[in-house]
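With one protein chain held back, the other chains of the complex are shown just where they sit.
Per-chain numbering from 1; labels A, B and C assigned in written order.
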Amino acid sequence: MQISYEDRKDCKVMTGKMALPNHYFAGRLGSKFIIALRDENKILGVKCEKCDKVFVPPREYCERCMSKLDECWVELSNEGVITNYTVVNYNDKHLPRRAPYILALIKVDGADTPFPHIVEGIDAEDVKTGMKVKAVFAEETTNTIRDLDHFEPV
Amino acid sequence: MKRVAVCAVAQHKCDSNIWHKRFQGMLLDVLEDIQKQTGMHFSEEGGVRSIVSASDDVFDARTISDNGITDVIGAHYREEEKMAQESLNALGYAMSIILSGHEDVVYVAGHCKESQGESRNVCTNLSYDPFYGRAMGLDYTNVAALQARAYMEKSGLTEEQMAKVVVRARQWAEKNPYANATEQVELGDVMYSPMLCDPIRTMHAYPVSDGAVVMLLASEERAHEFTDNPVWLTGFGSCMDSYFLGDRDLASNFALKQAAERAYKMAGVKDARKEIDLVEVMDCYAYQQPMWLEGLGFCGDGEGAKFIDEEGPAKYNVNLSGGMLAGNPIMTSGLYRMAEAVLQLKGDAGERQAADVNRAIAQSTTGGAGQFHTVVVLEK
Amino acid sequence: MAEYFGTAVEDIFNTMEERFLSEGTLDVDVTIGYNISGEGGGNWKVTIKEGTLKVEDADGEVTDCTAVLNANAETFVGVTLGKLDAGEAFSSGNIKVDGDLTVLVAILPKAFKPFKPVIKASAIVESVEERFLPEKAEGVDIKIGYDLSGDGGGQWTVVVKDQTCTLKEVLDDDCTVIMRMEAQVFVDLNQGKLDGGTAFSSGQVKVDGDIGVAGQSASLFEKYVAEGAAEEEGEELISLKCVPSINQRYATGPTMGKWFDGLKEKKFFASKCPQCGRTLVPPREICAQCRVRCNEFVEVGPDATVTLIDVVYYASPDPLTGKIRETPYTALFMVLDGVSRDESFAHDLNPKDIDRIKPGMKVRPVWAEKRMGTYRDLLYFEIAD
Partner (left out) sequence: MAKKNRNVGIVGIGQTEYSSHKEHQNQAEMVNEAVRYALEDANITLDDIDCVLHGNMELFEMVFQPDMWHSLGSGAYGKDQFRITTGGTTGASLVCAADNLVASGMYDVVMAIGMEKLQEGHTTGGITNMADPLWFRHLQTGALTATTATMMMDEFGEERAKKAAMKYRILMDKHACLNPRAHRRFGLEYEQADDLMNTSPQLVGELRLIHMCSQSDGACVMIFASEKKAKKMCKTPVWIRDHITVHREETFNNFGIEMPEMTHHYAARKLFERNGIKDPVEYFDVFEMYDPSAWWGLDWAREFLLLKDDEHIKLLEDGEFDLDGKLPINPSGGVTASNPIGATAMLRPAEAAMQLRGDAGPQQIKKKVKHALASGFGGTLWSVLMMLEKDLDWQEVENG
């Protein structure tokens, strides 16, 4: 007997799942950054002396000049400014909030690079680049950057 | 530098839900298509002995997913290497296999089914590091939205201009038998479609798509065995930008400019505007078409918005295939861009055929907000 | 009693009772034999049955259990405390296991809380001299008496004078302060599990003499760390456990669709290559050798001839549910009747035939009662006698 392609009667769809347990490690620098959020409610950055720039989140090497960064930690302010934002209007299992919520790039005072985080306490229409915000820390730890729960307008 | 010929291309029609075929089935259809076109065979003497596939384990939900397609790309007892990256890079690597003298004929095969997984955003969220990126739910959609805002603030790109890009894409897609989204839309439909991720609207984003594309490359000496109308691969370049969004100026096109510069240098192109007759860019979202055209040198920095109003894309034959906005899968868009460029240079583009096309470029990107770009230059 | 890494073999078995997690072993019915050689060793038999635990001393070598573990005392204690790598001890034969290996690898972790080295009150007191901090004892001239009852208890006097510290194995009567309590209370206080204030107010600790000195004495000594306990890591290293999961819709396409239709009717369909005649089981869209599409189907089997047998003794736990497949089980490689010579098919063997199966034998499929056109329709193969 032959296969029939036109009427696709032999074709089926089998549902399944791809899921495996993972156990990720933040590494020495990542741990220090997250512990500072969790235990001291502080935001730390690393400074590259040669490029005279403070980076958040921390990384072991400066991408531009390859100098090692893991000794020069800098304590940064909990306040900063929105440099870019979007209003996420769709829902999905990996998203940290129900839609609509504000995902912004926030440069805290003392840092040269903004990092992505959530802004709450303001309507989506009123958010503007350049707004001043301050950090609100989480009660429960999640061992990630979400130990800083969100930013809200100052 | 010796030259590499693209002898033939075969595209599978893109669709948002090819539920009736395994990805092996899609690849078999296009294999038969290209065999018909070129008489290509896999015999040990003179046949295809080297194959470069392009796909991704996370989208295929299968470890070593090129093991699943070994049979349908003819790799049984042959050499096969998988480009687990955007498929245009498979072209660059295949080019090197021929230029190095390792093999004379290389078969390139890319596939991807975005409809198989529950959501492509969940897959692209897995591209980020678990502690900073994934925890914030970053994925290629919301990160592109951040880039859209940065670019709109820099170039003054308006809702109407973005709508024009989508409307034009659909007009050309209608003439492309392989495109996915072909129903026509008005400016208003696009401008008032619901907001997906401010400032990206649902109509600005490319539809979920499944598809597969294959190509046959050969050395200059042996191209005539497979075609009498070869297209020459003369330029290739790619470039990586920083990973952390904060380390980048999202509207700077840093990686695309470098990739284009290297590809143009290899192909001997001095000024894109004068020497390139046709452009295929990977515009996953409407704002990306003007932005990538800036990066490729078709207009100055920040002038993409004006370029749209001046009908720039029409002038330079941009995305006559309907582009990515007409719906191609994320991992295989590069090959769909390439395929259109090759057909145009061969004069086989049917309704979409542009006049005297002698040199064309195809561009693709991967990573969040264009972290990595690839550019290929093709000539008649 | 011989101790390794600060812990005796006996301590591990004596604390099994309190470390037992009955809710983790409701569906378990196993017996484990332990033959621990060397000084401090011995023989034990542990029975875990539907959430209950029985730990017995055995006088001679323990044999007939689901799994029997043989090791020398030092390796056994070292692996239990995590000081030695279990994988290496297993691989290099320092630990030998007879019977079902999966019992140890999968069931034990669920049955017991990890063993914490037993800290004895006497060990704490007897280490006061090494833990003494002279710089903290300037101008201090006191005698601290300890009268600790119960297991690991005893009577001591700690003399702190001119920034020196000496321990006496006897309780002097002219102590500045004497503290009387249960030995375990003293351990919990020292390890910070019990707050001094509550212990004192709840009467668990009785103090004769100068109460101020009792409170201040703790600061004269460094914190006691049990020798067996894993040292405190220099810095806390953050890690994140998660199970990224993506639901999938796998297309069968017409070829595999035909295969599953066949299973529903207790039939095996192979796709046949029109060029070389090769039959592919399960069917595939293309013949890999001829690179030609295979549209034609032929029915093959149902019986088959066994070519190779894999007897699987160790099945790794399912990554998501942790469930382990019952072992040993047998995977058969076989040639279904009517297929081309170089095409083999693989499936399981009925467990009851595990001892009789040999290459060359004929086997037949056993089908599920209710068949829905999925892989579950074919249960296994059995010997076709």
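Note that a residue touches a chain if its C-beta (ideal position, glycine included) is under 8 Å from a C-beta of that chain, and two chains touch if they have at least 3 such contacts.
This is a predicted model, so every value here is computed, not measured.
Engineer: By the document's own contact criterion, which visible chains does the hidden chain reach in the full complex?
Structural biologist: When the full complex is considered, the omitted chain touches A, B, C.
Engineer: Of B:Gly25, B:Gly110 or B:Gly133, which one is in contact with the hidden chain?
Structural biologist: From the options B:Gly25, B:Gly110 or B:Gly133, the contact with the absent chain belongs to B:Gly133.
Engineer: Which listed residue, C:Met16, C:Leu171 or C:Ala288, touches the chain dropped from view?
Structural biologist: C:Ala288
Engineer: Based on the whole complex, identify which of C:Leu171, C:Ala315 or C:Leu379 touches the chain you can't see.
Structural biologist: The one listed residue touching the chain not shown is C:Ala315.
Engineer: Spell out the interface residues on chain A facing the chain that's missing from view.
Structural biologist: Within chain A, the residues touching the omitted chain are 14, 16, 18, 20-30, 59-61, 63-64, 66.
Engineer: Which parts of chain B face the unshown chain closely enough to count as touching?
Structural biologist: 1-2, 56-59, 61-64, 66-71, 75-85, 89, 92-93, 95-104, 123-124, 126-129, 131, 133, 219, 236-244, 258-259, 262, 266, 366-368, 371-372
Engineer: Could I get the residues of chain C that touch the absent chain, sorted low to high?
Structural biologist: 87-88, 90-93, 96-97, 101, 237, 239, 244, 248, 250, 252, 256, 259-260, 280-282, 284, 288, 307-316, 319, 325, 331, 333, 335, 339-348, 375
Everything that follows uses one rule, which is that only the chains that are shown with their structure count from here on.
Engineer: Quick check: how many Å separate the C-alpha centres of chain A and chain B?
Structural biologist: Roughly 29 Å separates the two chain centres.
Engineer: Could you give the separation in Å between the centres of chain A and chain C, each centre being the mean of its C-alpha atoms?
Structural biologist: Chain centroid spacing, chain A to chain C, equals 36 Å.
Engineer: Would you pick out the residues of chain B that each touch at least 2 other chains?
Structural biologist: 19-21, 61, 117-119, 122, 130-131
Engineer: Could you pull out the residues of chain A that touch at least 2 other chains?
Structural biologist: 8, 11, 13, 16, 18, 22, 24, 26, 30, 34, 143-144
Engineer: Give every residue of chain C touching chain B within the complex, in rising order.
Structural biologist: My answer: residues 238, 240, 242, 244, 246-256, 284-289, 291, 293.
Engineer: Would you tell me which residues of chain B are touching chain A in their complex?
Structural biologist: 19-21, 61, 117-119, 121-122, 125, 130-139, 141-142, 145-146, 148-150, 153, 194-200, 242, 244-247, 250
Engineer: Provide the residue numbers of chain A that touch chain C in the complex, in ascending order.
Structural biologist: 1-5, 8, 10-28, 30-32, 34-35, 143-144
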